[in-house]
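With one protein chain withheld, the remaining protein chains of the complex are depicted in position.
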Amino acid sequence: MDLSLSETQLMLRKTVEDFIARDANRDKLIELQQTPRGYSDEIWRAASELGWVGMMIPEQYGGGGSDFSTTAVVYEALGKGPVPGPMFSSGILAGQVILQAGSEEQKKQFLPSIASGDIVATLAMTEPDYQWGPAGVRLRPTESGDQYVLNGTKLFVYDGHVADWLIVAIRTGDGADDISLLMVDTKAAGVSARKLDGFTTSESEITFSNVKVPKANLLGKVNGVKAALDRALLYATPILCAYKVGGGQGVFEMAVQYSRDRVQFGRPIGRFQFVQNHIVQLVNHLDAARWTLNEALWKLDTGQDARVGVHLAKTLASEGYRKACDYSHEVHAGTGIMRSYGLTLYTRQSRSLYAALGDPRYHRKQIANLIETIE
Amino acid sequence: MDLSLSETQLMLRKTVEDFIARDANRDKLIELQQTPRGYSDEIWRAASELGWVGMMIPEQYGGGGSDFSTTAVVYEALGKGPVPGPMFSSGILAGQVILQAGSEEQKKQFLPSIASGDIVATLAMTEPDYQWGPAGVRLRPTESGDQYVLNGTKLFVYDGHVADWLIVAIRTGDGADDISLLMVDTKAAGVSARKLDGFTTSESEITFSNVKVPKANLLGKVNGVKAALDRALLYATPILCAYKVGGGQGVFEMAVQYSRDRVQFGRPIGRFQFVQNHIVQLVNHLDAARWTLNEALWKLDTGQDARVGVHLAKTLASEGYRKACDYSHEVHAGTGIMRSYGLTLYTRQSRSLYAALGDPRYHRKQIANLIETIE
Amino acid sequence: MDFKPTYTPEQEAFRKEVRSWLEAHVPNVEGDRDSDENYAKYRQLGRDLGARGWLRPTVSKDYGGGGLNFEQSVILYEEMDQYGLGLPPYYDSGGWLGGASILVWGTEEQKQRFLPPIFKGEVVTWQLLTAPEAGSDLAGTKTDAIRDGDDYVINGTKIYVGGSHKPDMLWTFTRTDPTGPRHKNTSWFMIPTDTPGVTIVPMDLLGDGGEGIGASVKNTVYFEDARVSAKNLVGGVNNGWQVATTHLELEHGGGGSIGRNKWFERAVQWSKTEKRNGRPLIEDAEARDRLADIFVLTEVSRLFGLRNYWMNRTHQKMSYEGSQSSYYRKLTGLDITTNLQELFGPASLINGGGFDFSEGTLDAYHRSAITALHPGGTADVQKVLMARRMGLGRDEAEAAGKTVE
Partner (left out) sequence: MDFKPTYTPEQEAFRKEVRSWLEAHVPNVEGDRDSDENYAKYRQLGRDLGARGWLRPTVSKDYGGGGLNFEQSVILYEEMDQYGLGLPPYYDSGGWLGGASILVWGTEEQKQRFLPPIFKGEVVTWQLLTAPEAGSDLAGTKTDAIRDGDDYVINGTKIYVGGSHKPDMLWTFTRTDPTGPRHKNTSWFMIPTDTPGVTIVPMDLLGDGGEGIGASVKNTVYFEDARVSAKNLVGGVNNGWQVATTHLELEHGGGGSIGRNKWFERAVQWSKTEKRNGRPLIEDAEARDRLADIFVLTEVSRLFGLRNYWMNRTHQKMSYEGSQSSYYRKLTGLDITTNLQELFGPASLINGGGFDFSEGTLDAYHRSAITALHPGGTADVQKVLMARRMGLGRDEAEAAGKTVE
């Protein structure tokens, strides 16, 4: 048993932290949140060149071939920024879907350019009639020779508006799992993308209007990708959790610092037990998310059945990030809601990412479904 | 609009309080909890003679004919004791079932002696394969001429071990609502009752072994009592809520007093914000239960549809009494768990009565079922 | 108990009068209720109501109120609520709160001078409470007002002030004896907005763009050698903290509210039109569970508000109830928005475009549930007040601040 990080992992974390201090510190991020795209070229370049985008992609496809735990260390550090950009959407999620569902040829075609940051890909699964999971996929293409024709909408697609390629989940049969995955070039005629405003981060709406896609662009077989997609989600979800745990760590550290700096009634506010209570609850949520995640990562890295562990980690990461932000806001009071302060960078994410890859009720339900598999 | 209690109600409350101070004060109740029956003759005599048992029974049947709000005032005061005894089981719950489901002859037969305290009756509905509501009734009698023959068990019957008459819910058909109600004399051959030990108050197990009951003892028609039973539960439930709100008030007042009396670190503990937080949460739970109940009582007294209001009140009374006790225990720390102190009298009730007439999840589900009826 | 007034025929007649008057006068607006155009319409409604004495119905006519009784005020609130409006029908909590303090603490001259314009809806007033250095610790303000001849000269900064449309008057409390003993060194002032040296600058906040009329923005107000007549000092020199107890009591929820259960009603309505897998959301069992959870939370808030409204208007002795209502609403706001997000999914976060079924109101609520934790006393401050009023760890419970209405 050894619950510490390895030397390599500590070094990697340091690299991310140094980058953040220089090119993605809080002041820069506060500026960036006002820009349409939400992230900078510096961020994307560093994430690509330093290998964070492609780190979970195997080396033979141009990636870093990192294990789950090591990847999580980097994404936790990014989440602590919180560093914005399509690193997770493209390098981790889309990368995993292609890796699990694609042919050897497709892997060679897409993965190296995803890893290098030359292209951005993202998974387009959810739809206006929202429901997480394959059952919610209702976009049914028509067929025209060796082409599919798409008409319809994908909604809440993270980073869709900056993507070069979309992995579009389509309905190709009536069974619950009868879905297929189609690589769609966003430059194809009839594809349009719009970033969604609101309490959102990088959610977008993708509209398909008579979009013609060669059937050769299918990832895997028609109606035969469910297992591969499940695997990809199982592998990508904990990395998203790590990003969220990092965010929780960020708002925790801000709260601790503020408890020391802010003086009211002649004392630092951290001496008031009401304030202490907020931070105690915050760190309990944070550590619950952190340690369930750590165990799930270890299970993945050692080839054990990690399904329940990942559902547990995602449940607590979503609930925990949200609660961590709420408690940090209670500590910061008015100061925390000023956009110039930086706390709301996290708050926005805690809401936006709450349901990404399934909300806590979805993941609790999966645990309930898997009760008998728990040893 | 007038949210105050009437003069009569205030007077009635005073009567109960005076009785408690004299014959059912905390010291006496602490002694009583060790006795097999759990309550004293003084209590039962006072409750009968002062009209609390029969107060919701109409005057023509020997009762007080009180409205819901006034009955609730008395039962809240009793709950604040917390005064033990079968007042609710017999006078309110059994009384309402007979009133709603019984024939004129049956009402004349049973209600006056229930109101006078000469007999104790109680509803025996739930069974080992527990589920609240008619669907959980599976005790199916055989028929023998003009008699029913009962074999089986009723479980968690409040005050069954001190009852003279049981209103036994039996299954007389295969439809979910195909149940009937049978008045069973506990002195009949083959009836045995056992008080259940544990974190319980007056729950009992009733066993029927070839118990012969005349069909004339049916309350209402075979398979035709569902509506009457629903009505009886709708009318009785808020009175149980009032008893629980009274209990919450009891543990609230104990916590406030202890916050003043107990000194640690040189200050009354009530000056510590952690302790304040417990009492704030306590009183919020208490008042949520209290005011939802008050509105439900008013709806019942004014002939409005009170179903959602009663489900809401019962949800919050069950959750609230439990939480109120938990928080009061946090305030009292070690002192609260001494049986000689009195707080655990309430705690036991908060658990024992949590699921009486349906637990909070059951009642939330009923609200969900009735969403469209909410104006 | 009686949760609804039993109305006399006379009162029912009054309701008819109110209803038909409102039908004729409540503006029909589209889009953002806080746009310049729409705000102006609500502002006019305020003036029209004020002219009839309906803006502050139970306040004496002598000061611009309606001189109406409790039941009549309930009727007015209920009928306004049918339009999703309160009294006043635009953002003037400054007038409501400051007016109360002037009623309790002002001289007769000050009441005559300040109150009728406010209560008749002619003047809009902002309250200035929070300072960068003094948030929960209001009495720690470092805004100073120093006597100079017949005037006071004010310097300092207040934040989280007002809304998106400039007011006519401001009120604040300031140190008039900067080195004097705490709670005995401040005074309370009414200040015309156009006073030289007063500058108003909008802030950039998470909660910007909410639903409140006139309330989608908050501001910083700077005082730089702003001169105010000593006649505008209300309640006596260095007695500002006492004057503040009145409006703080009301702001902490002691005034209560009458209103429907807005978020639950909206959620039910949207659940009928939004669909999942082709079926209305309301037919889904999980969705109904969420609606039930929202109902439970919102009903308690509604009843706490109603209880306080009755207690305040019928002069019951109040204890912790004001802060309880405020605290409960603040904290459950976070739970309600979580339930709403789980119920409606990510679409509940979107603002604008075809899939924004709530027309941005849910986005605004998600954000305002967070920002609402702090104004009018943080959630923690409400707990401090509740503890004092319950007398936790004290021999005696603290009395509630004196209010009038």
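Should a chain be cited, it is by its letter among A, B and C, assigned in written order, with residues numbered from 1 in that chain.
Keep this in mind: a residue touches a chain if its C-beta (ideal position, glycine included) is under 8 Å from a C-beta of that chain, and two chains touch if they have at least 3 such contacts.
Fair warning: this is a prediction, and the values are worked out from it, not measured in the lab.
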{"item": "Visible contact partners (per top-of-document touch definition) of the missing chain", "value": "A, B"}
{"item": "Sole contact to the chain not displayed, among B:Leu5, B:Leu196, B:Val222 or B:Leu370", "value": "B:Leu196"}
{"item": "Interface with the undisplayed chain - residues on chain A", "value": "1-5, 69, 256, 259-260, 267-273, 275-277, 279-280, 283-284, 287-288, 291-292, 294-295, 297-299, 308, 312, 315-316, 364-365, 367-369, 371-372, 374"}
{"item": "Residues belonging to chain B that touch the chain removed from view", "value": "126, 128-131, 135-136, 138, 155-156, 194, 196-200, 203, 205, 264-265, 272, 274-275, 322, 325-326, 329-330, 333-335, 337-340, 344, 347, 351-352, 354-355, 359-361"}
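One rule holds in what follows: only the chains that are shown with their structure count from here on.
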{"item": "Intercentroid distance (Cα basis), chain C paired with chain A, Å", "value": "39"}
{"item": "Separation of chain A from chain B, taking each centre as the mean of its C-alpha atoms, in whole Å", "value": "51"}
{"item": "Touching two or more other chains - residue numbers and ranges from chain C", "value": "383-384"}
{"item": "Touching two or more other chains - residue numbers and ranges from chain B", "value": "272-273, 276-277"}
